[in-house]
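Written out below as structure tokens is the structure these notes cover.
With one protein chain removed, the remaining protein chains of the complex are shown where they sit.
== subunit A ==
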Amino acid sequence: MPLNNYPLYIRSIPTENELKFHYTVHTSLDVVDEKISAMGKALVDQRELYLGLLYPTEDYKVYGYVTNSKVKFVMVVDSSNTALRDNEIRSMFRKLHNSYTDIMCNPFYNPGDRIHSRAFDNMVTSMMMQVC
């Protein structure tokens, strides 16, 4: 999600009940905003991009990551999945970020448009497969 918080890309497995995830991610933006604004202006430059666990719900854990240009990545994972520790999540975000950077390098991509990149798609799919 870029600065004005509309989704650029959403993927979920399983695909049913997708709207629920929409809600989860949407509401998690409150926390992201809060976390960003909590960090002082001076700290913005050297801040950690990874925001950590945004909030736990009964079934899911919501993690956040914000790039320096305030593009937000939010990941919702099953809380029962114990294989995912903080470090794994962190590396997944880094991968996402790299892939996103690749998209931005595409001269035909208009920043702010929805992402329809096949490479990005494949990367997300592979990441999801790995986790499940």
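What we mean here is this: a residue touches a chain if its C-beta (ideal position, glycine included) is under 8 Å from a C-beta of that chain, and two chains touch if they have at least 3 such contacts; residues count from 1.
Simple rule for what comes next: contacts and distances are computed from a predicted model.
Asks: Quick one: the chain not pictured, UniProt calls it what, "Histidine-containing phosphotransfer protein", "AP complex subunit sigma", "Trafficking protein particle complex 9" or "Peptidase S26 domain-containing protein"?
Replies: So the chain that does not appear here would be "Trafficking protein particle complex 9", according to UniProt.
Asks: Where the complex has a chain not shown, which of A:Arg11, A:Lys35, A:Lys70 or A:His97 is the residue touching it?
Replies: Within the whole complex, the residue contacting the unshown chain is A:Lys35.
Asks: Would you write out the residues of subunit A that touch the absent chain, in ascending order?
Replies: Contacting residues on subunit A, toward the hidden partner: 4-7, 10, 18-19, 22-23, 26-27, 29-31, 34-35, 38, 55-56, 58, 112.
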